[in-house]
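For this depiction, one protein chain was excluded, whereas all remaining protein chains were kept in their positions.
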């Protein structure tokens, strides 16, 4: 995040609509895939130059152009010109630190979402931005890099199974969003497992390492919330049906995604509450540990210091100390010491310090 | 919860409306019970195949079909087809981790609620999902497994006592919801008892075991809140009377359930506040304990260390130490030691450390 | 509270409108008092059977029936029948754990409020429920038991002083609510005194007993808030004048009660903030105490342990220890010890540990 | 505050509109000052009997009557009768613990505000209540006692400088409110200085005295917030221009006061956040101090206890201890002790405990 803010800060003062890519630098070539289908026909092809899109632009069938890779800014620019997209919209596509939003441009609707992945290497949630544009007969989707989230959807389009081929561009638009929200549950599952693990460790063996893990998880959750919360508004904005681009039969499906969004937010909130509770438990258990150590220290000190004092007394070198000459002086003192020690032991037993 | 999220995550990418059961696997056969009644007539029967329902579908009397068990997905599917239910609604029925909601499909209204039970074995609140569908003359209810919550209601239908046989499907719909909300108070009572017990234990004998119990209760409360909070909106949605399926005389009864829902939420919130307060008290009492231990340690050390030092001085082996030859040296030193000890004792008494 | 939830839970599954008394069991006979008055005439009598009310029901003068005691359910039921009250309303009257609410039944308005008393024995706030029903020419009030809150109002009615005899049933209704809200200030005063007392004790002599008192006060405050918060909505609901039963001249008086309700809520909130602050101070002061004790321990140990070590060195029994034979060895060592002790003392003085 | 609640509680049960003064008892005579002016003429006089007001009541010029002192209840009552004020309004004027509010009575508007002063003696913020009533051609203001807040305004009226003489009663009404809100900044400045001072002391020399000062400031802030927060609503209520008594040109001036009110609230909130942060720092710094003390204790103990043990060993009186006869035994043991001590010192240096 620090990084993305850093890069945005370099755009300060530029003319609005200046196209500058904010995300990670990449080397791969941008990949453009085109789908064109209706209930009967289906066509899928890799596109080299943006001009190839032009012929599909006014096709009455549904056209889906998916762009993987945003670092070749000129490609985004060309597609923008081809479909008549507003420069500010193109700027937003390239600003990969943008918060999720829905914006209605009249002729098309623009939605920015976050895709979430759990990265096993860094043991962290990674976010990637996706921009989806819905026009009357086309859908454009811009991803930071190639991913697998839409594979099952593509398969359904190819095979003609399910509802997608029978319905319009708005249903495809919905299906893309649904795929993304569905993938959130995979991430939530991972996070849930991590929390469960930490909770267990907190009970069996709390240590500063656990604390650091909890803290990291908590910080990660803060970022995650920011990626997911605005979604609520985005999808309810779509569902309320203010744009004529989304027809009525798709509305009920958006209501379903909305439900899932709420569930994701609810789960995240629950996780945050649980982590906060864990931090409190950790603090309390450290205090508990201090109290345990104190007990040991106090018991040992309290038992031996008086005894050592007695020994010190009879180690004094006064000439006239009658006890020292007594025949049973030594055993008597030893016995007194043992009795004092045992009594102290009982006392601490009763106070539950032993 | 981790588990239900885990299972939902496996649905990622599937076509919307794919019917997959999310809950626990079970072996029992799904049990379908049908009630058909009006003020004069009454009929109750166990149904084997869903087709038997068909004849009742258009009966002018009230038809209630209660399904216990969701693991046989095809049964849910068949009932769905029979009553013309939307595939997304069926998907929601099977998604037993769904949050409570009310959805108006025009011809029917769908309500998802949680049933709560206090499980004495796990010492925890267990939730089970129920879906209730209200049509013009029928009510469908889908439970995860057979339960006893509706027994008294069934009895009232059978015997014709109370208002239920005199009124329509909407009153039955209300009566089901009322039975569920009523059962929440049983769970609240159990929780209240547990809190009272823990509060007592906190006073008489605080220990890490108490802490763990408090923490577990707190976590449980977080989940519970998520099950109950949305109910407020669900029932006020029904009460506001936006659907013509619910007639005016039933409205006042829904207002009564609404009152009870608010009371449940209020009570839960009070419980949460109390538990939070208990955690603070626990932390403070540990600190108190540390302070008590410190006092003992300090008193003992402070009294004996100077005395031991004096003994050490007269244990030195210098040749020219006049005190050692004095006749009353030993008793004098002993007296000095006792005086110092007693003075210290008084000092600590005054500082309230003893 | 645990108790009232416990009793409500026993109603689970019963037909709505089942009349079951939730409150404490009592032995006294229910007392019914009837007032019938207009500007010229006035009549007050104790009623034995509910039937006596019937003749007053349609009197054009204002009729106020006050019922003290809810344990004789049949009396409530009879009055309900006499005045045509809805069974759910009667159920609410008997459910003494109900949260404050206002419900408009068209022909009459029902208000549930809490009366608060400070019980000097249990040192706690006790709540009692009152239901007030406003019809076109009558007011019914149901209390759990006889009390003194309305005494001054009754006197005003009897004597014809003030506005009450000149105005209608709605003004009487207001006057009852006003008497109740006025009585809250008496309770607030007691609570304020207790907080002031605890704050003082916190400064002069903090102890676990203080902590327990603070905690108890805090828990009590949570319950109190639940009794008072809903009042805001209740009274603003009445004031907004949605029911024609409340005429315009009374509106301004309800606005006055509303002001007082806000002041009660404000004061309660302030109290809660102050108690929270007190808990923080308590925790900090324990830590302070630990730090004080530690200082004493450390000073004593740090001064005497090196000295004791020196004494130990010269208590060793080596044959060749030249210092032991020196003529001024002993005084020299004593002087060294005193110098070390004094230097340490200065050091601790400078660090402000002494 | 405890006190004002106590006095309000004594009003319980009285007829609404009973005029009882809640504030401090005073001996001074109530002072009534009358201003009557328009652009050309100006008149100012001290009034002895309320009847003198009567002639000015219907004067087309602006009449401002300022009453200093509320303890002579009959004066307030007379003015109320003279200007036809509602008894509930008069009651509110005398209830000096009322929260700020704006109430529209149709023919006049009533505003209650708090005047704040920083009392250098008690080192605390003192609040005093003022009631301002705006009629078509008159303004009445009731203060608890004479003050200086309006001196500059009065001067402007006398001299005819500024806008006040050219405009109507509504502008005078605004100017009074503006003077009060302006005076809040004087108090905020004092509070800011106190916070700055405490923050500095927290860094240089934290002590329980500082804690008590912070706590007192925090409690004071809670009360202050209650005095200032409702102002927002009061002034935005006036600004929204719902009453025809306030003409359009004055609206823009009220918007300016509104800005200042927001700034006061903002500043107060910032102060509260800062004080909360200071409490956290204080708790942490106590823990820090404990940790520092512990280090000293541990270093001393850890260095000397092993050495004392060695000395103890060679202080044993066994007959056959060969080391004791060695010629260099004593220097050898001394050297070993020094080496151990130095090594320990290095060890603690490396752990940063020294």
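Chains here go by letter, A, B, C and D, matching the order in which they are written, and residues are numbered from 1 within each.
One rule holds for everything that comes next: contacts are C-beta pairs under 8 Å (C-beta built on N, C-alpha and C of every residue); 3 or more make two chains touch, one makes a residue touch a chain.
All values derive from a computational prediction rather than experimental measurement.
When the full complex is taken into account, the listed residue touching the unshown chain is A:99, out of A:99, A:145, A:201 or A:255. Among D:17, D:147 or D:192, only D:192 touches the chain that is left out of the view. Check D:156, D:201 or D:232 against the missing chain and you find that the one touching it is D:156. Which of D:203, D:336 or D:354 touches the hidden chain is settled by the complete complex: it is D:203. Residue-level contact of subunit A with the missing chain is found at 1-2, 5-6, 8-9, 11-17, 86, 88, 91-92, 97-99, 101, 103, 208, 211-212, 215, 218-219, 222-223, 226, 279, 282-283, 286-287, 289-290, 293-294, 296-297, 300-301, 304-305, 307-308, 311-312, 314-317, 321, 323-330, 333-334, 337. Listed by residue number, the positions of subunit D touching the unshown chain are 149, 151-153, 156, 161-164, 175, 178-179, 182-183, 185-186, 188-189, 192-193, 195-196, 203, 252-253, 255-256, 259, 262-263, 266-267, 270, 273-274, 277, 280-281, 283-285, 287-288, 290-291, 294-295, 297-298, 301-302, 305-306, 308-309, 312-313, 315-321, 353.
In the analysis below, only the chains that are shown with their structure count from here on.
Leaving out subunit B only, the rest of the assembly separates into the touching groups A | C, D. The geometric centre of subunit A is 42 Å away from that of subunit D, both derived from CA atoms.
Averaged C-alpha coordinates give centres for subunit C and subunit D that are 26 Å from one another.
Annotation for subunit A: residues 315 touch two or more other chains.
Under the stated contact rule, the graph of chain-to-chain touches is a line, running from one end chain to the other without closing. If you check each pair of chains against the touch rule, the ones that pass are A-B, B-C, C-D.
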